[in-house]
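See structure below.
Missing here is one protein chain; the remaining ones are kept as they sit in the complex.
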Amino acid sequence: MTATDALDLASVFVFATSGALVASRQQLDPVGFAFVACLTAVGGGTVRDVLLDRNPVFWIAEPINIAAALLAAALAFLIAPQLESRIKVIRWLDAVALSVAVVAGVSAAIEMGASPMIITIMGIVTGTAGGLMRDVVCNDVPLVLRHGELYVTAAFAGSLTSAIVAQVFPDPMVYLLAGALACFILRAGSLLFGWALPNYRHNPPQS
Amino acid sequence: MTATDALDLASVFVFATSGALVASRQQLDPVGFAFVACLTAVGGGTVRDVLLDRNPVFWIAEPINIAAALLAAALAFLIAPQLESRIKVIRWLDAVALSVAVVAGVSAAIEMGASPMIITIMGIVTGTAGGLMRDVVCNDVPLVLRHGELYVTAAFAGSLTSAIVAQVFPDPMVYLLAGALACFILRAGSLLFGWALPNYRHNPPQS
Partner (left out) sequence: MTATDALDLASVFVFATSGALVASRQQLDPVGFAFVACLTAVGGGTVRDVLLDRNPVFWIAEPINIAAALLAAALAFLIAPQLESRIKVIRWLDAVALSVAVVAGVSAAIEMGASPMIITIMGIVTGTAGGLMRDVVCNDVPLVLRHGELYVTAAFAGSLTSAIVAQVFPDPMVYLLAGALACFILRAGSLLFGWALPNYRHNPPQS
């Protein structure tokens, strides 16, 4: 199991839990839980693998990813009633999964010898596409575009950090950890302290 | 023409009709009919082929699929005014298309030598992705997630049945028919008798 495989598996498990909790808010049935959990869990890595033409797609190569997503969905089905604020738990799980998935994308792109720009993009895509699909399918405003939150920005910062550090320290432990931390710190700061970039404000036309 | 090709073609025709009827409810123009019909018709098989890296994608290999989708759209354009309840016809056509598409996905995955788990997933993906795209593009609540219906569950049951029966009876006629029947019976039971799995219910937090 390579570093990419391990990171994919970890992000699958956490994203699946977040997807299943979204399913619980939508009061879906058990198969709906499993469906949304799997879509959220493998969506980002799947888009990455299709774009990079990595064959086979990671969860076809390592079906344990599907098993992990189903396990996470089953756990979420059981624990969801115990949670006082599911939306809070969803956000924090999503933040962890985002950080792990971003560096999973970076790791896969580096393995394929991609340039720093493509590495950065693959980190962003792997981190955000699963959650985006979850929100589009569940008819939610995509979290990636919600105002006053660092979401794509956190993915971008983590991805770029990893891509840059990798040029200097070629040890995966170093650059993947640096990227995941950068992403998580920004996202956590946004959730805890409301860190945000200034939104675009419409200056009314002069005439 | 292989079994997969024939099943793809059949599901394309029926899904295209359902997509065109959705377009009629949205009062689109004739090109909009054709667009939604084609998207619904080939969406599921296309995602399957991209995931399995089957090249070329089925409707590029067999352009008769596009012709079939366009023919179905034209027929739907003509007959839609005659229908008393389009939504009912859409649901039943969708149920037939789902059952055929699920086993088309199973058949393609078996041809590629996939494992039972991947076979099952490819059945679900092929069956549901086209309708999901139709609903997302038309800004509808995705049918796959609607409450109190067996939809993904029917796809899952049909897919799993096919994948299991295929291990015992390697005759495509047997395992494909078994899967399509299992899927259709569950979906029809849901439409006729309201069969459903229990939805997730929120137990309010204790404190």
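Read from first to last, the chains carry the letters A and B; within each, the first residue is number 1.
Operating definition for what follows: a contact is a pair of C-beta atoms (placed from the backbone, for glycine too) under 8 Å apart; a residue touches a chain by one contact, two chains touch by 3 or more.
Every value quoted in this text rests on a predicted model; they were computed, and no experiment measured them.
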| item | value |
| --- | --- |
| Given A:A3, A:V89, A:I118 or A:I164, the one touching the chain that is not displayed | A:I118 |
| From B:L28, B:L75 or B:L191, residue that would touch the chain that is not displayed | B:L28 |
| Chain B, residues in touch with the chain not shown (by the definition above) | 23-24, 26-33, 35-36, 46, 50, 55-57, 60, 63, 66, 77, 80-84, 136-139 |
| Positions on chain A contacted by the hidden chain, ascending | 50-53, 114-115, 117-118, 121, 124, 132, 136, 141-142, 144-145, 147, 152-153, 156, 196-203, 205, 207 |
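Note that only the chains that are shown with their structure count from here on.
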| item | value |
| --- | --- |
| Distance between chain centroids, defined by C-alpha means - chain A, chain B (Å) | 28 |
